[in-house]
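Every protein chain but one is kept in place in this view of the complex.
Coming up: chain A.
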Amino acid sequence: MTAAEVVFALLGVVAVGSAVLVVTTRQLVHAALWLVVAFGALAGCYLVLTAEFVAWTQVLIYVGAVVVLLLFGIMLTRAPIGRVPRSGADDPLDSGNRWAALAVALATAAVLVTVLVMGFKDAYIDLEAGGGGAEPLGGSLFRTWVLPFEVLSVLLLAALVGAIVLSRTDIGARDEEDDGEGDG
């Protein structure tokens, strides 16, 4: 076991452990904060895999933006802050099919881990610094992948406009009389 493998294994344990806490904790805000830990550990995994630019993008977008957005969502939906008592069918966090979900997740994990370990047991990643910096990545992004990049910017704009339209309150559903008059 090389040093990189040890570091990666530790980061992976942190990531999976905090992910488990995200999906099992009884406090909504703690779930978002454990998500920060999971994303940070994953950024560390990317760093070990020599993907520096992706790692910092992960920190910026996931830890910086997505988690803040989720916290905003938690606050705006007036979620129960603090420990939520487990109360059977009225439990606001966990649904009743927890055991079925656990069975499905364990089956998924068993199938995926078995297949992937069998498939890649002879593959070795040759870690070599410099492959994932901003310069090579930016070069290939703006030479080879420039068309998907531009399409993605249109998608992001559409998502932005859609989110604004969805969350505005002054443009709701049209009234009955307006529908009756018909639109040309």
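Rule of thumb we're sticking to: a contact is a pair of C-beta atoms (placed from the backbone, for glycine too) under 8 Å apart; a residue touches a chain by one contact, two chains touch by 3 or more; residues count from 1.
Criterion: contacts and distances are computed from a predicted model.
Asker: The chain dropped from view, which UniProt name applies: "Acyl carrier protein", "NADH-quinone oxidoreductase subunit K", "Peptide/nickel transport system permease protein" or "FAD binding domain-containing protein"?
Answerer: Checked against "Acyl carrier protein", "NADH-quinone oxidoreductase subunit K", "Peptide/nickel transport system permease protein" or "FAD binding domain-containing protein": the hidden chain maps to "NADH-quinone oxidoreductase subunit K".
Asker: At which residues does chain A meet the chain that is not included here?
Answerer: The missing chain touches chain A at positions 2, 4-5, 8-9, 12, 15-16, 19-20, 22-23, 28, 31-32, 35, 38-39, 42, 45-46, 48-51, 53-54, 57-58, 61-62, 65-66, 69-70, 72-74, 76-79, 91-98, 100-102, 104-106, 108-109, 112-113, 116-117, 120-121, 123-127, 131-132, 136-137, 140-141, 144-145, 148-149, 152, 155-156, 159-160, 162-163, 166-167, 169-170, 172-173, 175-176.
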